[in-house]
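All protein chains but one are shown at their positions in the complex.
Lettered A and B in written order, each chain numbered from 1.
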Amino acid sequence: MSFISRGFRGKRRDTASSSRLPPGQYLVNDFPVLSAGPTPRIPQAEWSFVIEGEIDKPRSWTWDEFRKLPTEQVTKDIHCVTKWSKFDTGWTGVSVDTLLEGVDTAAEYVVEFSYGGYTTNLPLEDVTGGKAWVAFEFDGQPLHPEHGGPARMLVPHLYFWKSAKWIRGLRLVNEDQPGFWEQNGYNNYGDPWREQRYWGD
Amino acid sequence: MTAQQSDMKLDGNAIGGLLREIFAMEMTMAQGTCANCGKVHMVGEVVVYLHAPGVVVRCPSCDNVQMKIVQGRGKYWVDMSGVRCLEFSV
Partner (left out) sequence: MAGTAVLGRLIWQFGTLAELVQETPKVASLILDVPGWTGHLAGQHVDVRLTADDGYQTERSYSIASPPEDSRLAITVERLDDGEVSPYLVGELRKGDKLELRGPIGGYFVWRGEDERPVLLVGGGSGVVPLMAMIRHRAANHLKTPTRLLYSSRSLDDVIYRAELERLASAGDGLTVTHTLTRMQPPGWSGYARRIDSAMLAEVAWPKAQMPIVYVCGPTPMVESAASLLVDMGYDPASVKTERFGATGG
């Protein structure tokens, strides 16, 4: 029987069983900030988003061009591999389907790459069909830099490390390329419902 | 530096316990040569981000990632590819 610190509750977390909570997760009220490095500061005038790789003609948007694209407001549950989940988070973003409209590619995989050097990898089918957005507002407010602003990926059906902050672009690739955490113990796919946190899960 | 940035940024002292778990000895005085810029820093001085899905260690001179440490399922995954050479005495 391991030691329990008498009277210690820890931060507010709700493990009450809910069919909305994936296994091993708890619900939080705040929005924890996790970071692997300094927060990039990208002035809007210098920001761009690109789609490159296995594509006939790479695409790119400046901030002004990006903000002219059709946007969606979505409400999603998000799940971090460090075990916290948040229900009903509100985002405004451009669907990846919009960004890939008309793109002809044989690529099966995608690498999300960010300002600051972070990368994460996914099958292309996990960012298409209404599953992924490039989000620039959280709860109706411009996305704060510590949460990934000016824009981040939002791929809520996977653990949140698959939603790269400070997104710079997507690279379409024929072969899967494990990203920053996938190279170092974190699961290559990351389905919270199958609790795919680490290698071998 | 903003409050948010500084909150996240620590130094090698903060992973003294973790490194001792992995190396079975005190490591904050070890000297690491950065694989990117070649500068040598004591582990006690490296930049450490603890609030991530894992620990990230960066070079204080060039900010390149020197180490990543992930713990889970009873294992450690340690990437030291950003350290060309680690010098320490037993």
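The definition used in the following text is that a residue touches a chain if its C-beta (ideal position, glycine included) is under 8 Å from a C-beta of that chain, and two chains touch if they have at least 3 such contacts.
All values reported here derive from a predicted model rather than from experimental measurement.
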Hidden-chain contact residue, picked from the options A:Thr15, A:Gln73, A:Gln141 or A:Asn174: A:Thr15
Residue among B:Met29, B:Cys62 or B:Cys85 that touches the chain left out of view: B:Met29
Residues in subunit A touching the chain absent from view: 2-11, 13, 15, 26
Touching residues (missing chain, whole complex) on subunit B: 1, 3, 6-14, 16-17, 20-21, 24-29, 42-45, 50, 90
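FYI, only the chains that are shown with their structure count from here on.
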Distance from subunit B to subunit A - Cα centre to Cα centre, in angstrom: 25
Residue ranges of subunit A touching subunit B (in the complex, touch as defined): 32-39, 80-82, 117, 145-146, 161, 180-181, 183-186, 197-201
Residues of subunit B that touch subunit A when the two form their complex: 2, 4-5, 8-9, 49, 51-54, 56, 58, 63, 65, 68, 70, 72-73, 75-79
